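Dropping a structure here in structure tokens format, bear with me for questions.
All protein chains of the complex are present and in place, except for one that has been dropped.
Our next item is chain A:
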């Protein structure tokens, strides 16, 4: 079953006749959306001595509900061992011209298994798995390790794949059609070596992809020897979005080691955006000028000394996002234990607005409601109106084991801060705690968060 009929020629780009999913503009998303009542969160048991599959958690985030802050439903995957990680929608605001298309199906890849699940959220509080693409159907295209999911404007779906069928390089992109079948490889092999996150800005016919490493390199854990041997990424790859070919590669060098999350500003006119270079602990600003892209670090987090560590502790900013009004950049420093917001009204000169020191190795707050946090803030998600920031604490099962070994034993938490986007302030909401450590099968990790009606890390405008 398809979520859309093909649009007629007349429908395309006719933004006045808004029949499809999402919102006409980023500002419309702020004005028209209701406060989120349901969150979808990736829950994991992979790599634990817990005999249970990973799951999609349905979390009640409606403060007027009796089950506020509870995991009210879990959709268990059919197999163990997936490592659910990032996930995304079949459609977003980039398809708002496509009549009949709905934002309804979540595409949920297994990072380790290379299995791809499709979850129907027609009943928001009781989603169900409708399609499973088995690993062999992915390996057939010499790809593995699915990561970021974005829809393509006409109802198709693109997934960044971090490795070849052996978990080695090169990675690439896998395309699904609107019936959730594997259409094939999107890019000609060899355009890139490493892959990770991507974002496209269709009005400028550009896509940006970033670089982690070969799956066989990052899967077992973070080995400094691999960094020394050049096995980790440091490049930004700018693509011709229509042609599917790399037009420009920027080598960030030592200032841009392990560039992870890629975020363009939401306004479709902008060529500005940010990438978090996790290992270098820099936030890199990129923009187009004179027909080419430029990139430079604009926020640098200093290492800190810790009495239990031989070497200074890097901040490790592992996730960033841009608010829907393009006014603030939010991020998390997983090792240091900090969530922060910077004013980006002048995109080249971010100005710190506020931060919360919580979790990790240096956070002032180390427990909420008596629950030890045992890790730093990691995946973040912001409400569409920009007033509530949520986060979870797991990075990746094997990396958690190295840096926050207690997380596997106690599970992750999901936390929340209230944001005042007029005053530029963040304040921890101590009333809100979702404890993934308290589940019948055993403690679970928690990773990416999404809202049913779109969010600041999925929606793109044509």
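One rule holds in what follows: a residue touches a chain if its C-beta (ideal position, glycine included) is under 8 Å from a C-beta of that chain, and two chains touch if they have at least 3 such contacts; residues count from 1.
Convention: contacts and distances are computed from a predicted model.
Taken from the listed names "Phosphoribosylformylglycinamidine synthase subunit PurQ", "NADH-quinone oxidoreductase B subunit", "2Fe-2S ferredoxin-type domain-containing protein" or "Cation:proton antiporter", the protein name that UniProt assigns to the chain not shown is "2Fe-2S ferredoxin-type domain-containing protein". Summary of contacts with the chain left out: across A:58, A:116, A:236 or A:313, the touching residue is A:313. Considering A:216, A:294 or A:371, the position touching the chain not shown turns out to be A:216 (whole complex).
Contact with the omitted chain, checked across A:76, A:355 or A:401, is made by A:401. For chain A, the residues touching the chain absent from view are 46-49, 51, 80-83, 112-114, 135, 144, 163, 166-168, 215-216, 219-224, 308-314, 397-398, 401-403, 405, 408.
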